[in-house]
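Here the complex is missing one protein chain, while the rest keep their positions.
Letters A, B and C mark the chains as written, and numbering starts fresh at 1 in each.
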Amino acid sequence: MSRGKRVDDVASALEGLEDGAVVGVSGFGLSSNPEALIAGVLDAGARDLTLVSNNAGAMGLGLATWLQAGIVARVICTYVGSNHDLQRALSTGSVSVELVPQGTFVERLRAAGAGIPAFYTPTGVGTVVAEGKEVRTIAGRACLLEHALPLDFALVRVHRADPFGNVRFWRTQANFAPAMAMAARVAVAEAEQIVPLGGIDADDVHLPGAFVQRVLHVPTHADVIEHRIVRPR
Amino acid sequence: MSRGKRVDDVASALEGLEDGAVVGVSGFGLSSNPEALIAGVLDAGARDLTLVSNNAGAMGLGLATWLQAGIVARVICTYVGSNHDLQRALSTGSVSVELVPQGTFVERLRAAGAGIPAFYTPTGVGTVVAEGKEVRTIAGRACLLEHALPLDFALVRVHRADPFGNVRFWRTQANFAPAMAMAARVAVAEAEQIVPLGGIDADDVHLPGAFVQRVLHVPTHADVIEHRIVRPR
Amino acid sequence: MSGSEDAMLRRALAEIRPWTVVNLGIGLPTRVGDLLPADAPVWLQSENGILGMGPFPLDGEEDAQLINAGKQTVTLREGASTFDSALSFAMIRGGHVDLAILGALQVASNGDLANWSVPGGRVMGIGGAMDLAAGAKRVVVLTRHVAKDGSSKLLGGVTYPLTAAGAVHRVITDLGVFDPIGAAFRCVELASGVTLDAAREQTGAPIHP
Partner (left out) sequence: MSGSEDAMLRRALAEIRPWTVVNLGIGLPTRVGDLLPADAPVWLQSENGILGMGPFPLDGEEDAQLINAGKQTVTLREGASTFDSALSFAMIRGGHVDLAILGALQVASNGDLANWSVPGGRVMGIGGAMDLAAGAKRVVVLTRHVAKDGSSKLLGGVTYPLTAAGAVHRVITDLGVFDPIGAAFRCVELASGVTLDAAREQTGAPIHP
């Protein structure tokens, strides 16, 4: 199988990650995390990071380990919830936190990836989110001006990848991964499965390889479930 | 099989199409046209339409028949090319034509469907496209302000649909269909195949049924090829 | 489940029309979904990327990468689709969610909604709350009429941080159903055994019959 964009190890996948980088990490809480890459950043030595993530970890796990290690200077997220490490960082002011409505969060990433430097959205008008932002009435509706959110690195979890970086996701695994990959200078796909070119039919590709720079094969994951709710059999 | 959003005939599919409506029609030239719906509009009696289409037909066929029938007052498109009916309409002024860069065209549709009333794009700065538009420098780059393009009706060709309106496309069939369906008050999917609910796996849906209001089964199409280029065997 | 909660959930269920797209907020609203028949043609949207949530999985069939926006394990119904967050919020903000049933801390008679933050409380975050309230075609709030501290949640104006202005179309509480109409709520119906006067006493804004 052609090597293409595949890298052999986490260190190679994170090559070029520097102090002060803006890093987007996909996943919804602990679900669908690029676990090997998240762990790898702790070893990579980069500090003063801006972490762009919906939840910035949970239960002391995942991205919460970055907060514990003190390598994050700033978090751009949508939800804090029961992420105690982020709660603590918030209350002590050890990191600065920008809370963004989730739709605006992902649209800012998508905009960065799509060459749209800014856009107007009705979400957040009249709320704390509007502070310091331009308000403009368009087609009769008040809107906020929101800016693209470009990333240096995107670390994203995917189900299947080919050597060009064509990707498929499984169920709710996609979440912020496509928008983050599009927004990033370097998008790294942590793939459960690697298939050869042609292993994904053209009509079945969820994210084309144009948006992925590196592919890392990681066959197994802890995949901690935060709220396991089941029906009895 | 549950009936759901399926309609029995073209007339039902176009119910509510009124004079002066803004109608988006997917397809790239004559490829991937919703042929039955295009023909049906000629019978529906609505006039003074604004046609939103990449090419507005070709070779006297497809949407060119709307121009011939005189039911179009205005065309918003990206390319005229060898569409003689549109060339004629342009030169005689019988319809007004707004030429839009293709990326801006589809982004305006996507914006309308995504609740984004306006956005900035670098495309077209300094060109005829910029005339009368706000220019603003964002992140060091001059951009144009472009507005969402909402539709009354979207008529789109799809490969496969279920009764909820979940859709799959075949090869380059999608083109403007997803953005137009999203932008429309009433999106009608002209589907080559109908499958029951569950007939398309959740991960394989290209356009979720939330964006489709009516489904019309049309198993066969003329599918005229404009430039048939082949290699000898 | 208390009797009044059961009645509230059933009343909220009555807001749901067939072949529509419905987003149920975290907490009480989520439980409206439990009352839907398995074959009801209703597509529950979850903002992390599902249209067509089914019931919770059978024990042993849970999938760590198939969760709802509350991070609970879920399943997919027939005719479901999965997608990324950009498309999900295009769906929400673009008005393709027919109905959002949301919780509330406060609702004002002008439709203003506060449901994401208590001043001085722990910061929980915004999540999809602002987009859902601003973007859904119809927003129904499902909440107890009076907060635990005894203050009414239905007011002349919200005092907690705003989620979205003028967003709420209807409020369903344990006292009845009330539509914000500007300077007052209109009483659509009263819960069994509740008088208009009793509702008025527990509401921080006028109620029109």
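Following the convention adopted for this analysis, contacts are C-beta pairs under 8 Å (C-beta built on N, C-alpha and C of every residue); 3 or more make two chains touch, one makes a residue touch a chain.
Because the structure is a prediction, the values reported are computed rather than measured.
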item	value
Hidden partner chain, touching residue among B:7, B:39, B:125 or B:138	B:125
For subunit B, the residues touching the chain missing from this view	28-32, 58, 77-81, 87, 90, 99-104, 106-107, 109-110, 121-129, 169-179, 206, 223-233
Positions on subunit A where the hidden chain makes contact	2, 4-5, 110, 112-116, 162-164, 166, 182, 196-198, 200, 202-203, 205, 208-211
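Heads up, the rule we're going with is that only the chains that are shown with their structure count from here on.
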item	value
Touching both subunit A and subunit C (chains)	B
Whole-Å gap between the CA centroids of subunit A and subunit C	28
CA centroid of subunit A to CA centroid of subunit B, Å	32
Whole-Å separation of chain centres (CA-atom averages), subunit B against subunit C	35
Touching two or more other chains - residue numbers and ranges from subunit B	114-116, 202-203
Numbers and ranges of subunit C residues touching at least 2 other chains	50, 76, 82-83, 89, 92-93, 135
